[in-house]
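Every protein chain of the complex appears in place save one, which is left out.
A and B label the chains in the order they appear, each numbered from 1.
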């Protein structure tokens, strides 16, 4: 069983859920009632953090698990932890200003790309050698 | 193989797909042409049901499967079925009025949280005892 990867998965889900609680809070702060998803830029940025995190979940989770299955639990969990740190930096930057979102975005994108590329490389290598 | 969890997964996907068919229907009813996603509140609420279901899929499915792998097929499938029932209540409430969405939301949130917490607890217990 890939215990460490499973724990990182739970933490990534916790952060994803956290971004949605921030949207609920921004709705209250900006007086933006559901179902509206447009309005004040302060709401828009927090909403985009949630949406962007949601967009990356189906890139991150399968990459994480394929990497773990083909290349090992510990390395997958370490890269997955970096992804979560990048996501936290992204959230913390973007909620302040749109142009502060780049660094965290780059960190999480690189971590996810490393997981994806490592997994794909390992799979292709296995197919070629069996 | 975790057959019951697999069946609940198929049913959850079927409901998720159903929410997107309701958006297509609401587009026709409200005269809201694609690619627009704003407009009449009747459209907005149905669109939010789809979006919120989409937002919860990457929380629900990994929690469901980790719970099933660590704590068993039957309990996972039972909690997963409660999640689907909560989602149906949420859809049925929210499409009528924004303030009728709370009960179904709470049911599905509790079911998902139980899956997530049970999985995380079981994983940590395993790591600590091996």
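We take it that contacts are C-beta pairs under 8 Å (C-beta built on N, C-alpha and C of every residue); 3 or more make two chains touch, one makes a residue touch a chain.
These numbers come from a predicted model, not from an experiment.
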Hidden-chain contact residue, picked from the options B:44, B:58 or B:118: B:58
Chain not shown, touching residues in chain A: 38, 41, 44-45, 47-48, 54-55, 58-59, 62-63, 66, 69-70, 94, 98, 101, 116, 119-120, 123-124, 126-127, 130
Touch residues of chain B, complete complex, unshown partner: 1, 3-4, 6-7, 9-10, 13-14, 16-17, 20, 33-38, 50, 54, 57-58, 61
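The definition used in the following text is that only the chains that are shown with their structure count from here on.
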Angle, in degrees to the nearest 5, of the Cα rotation that carries chain A onto chain B: 120
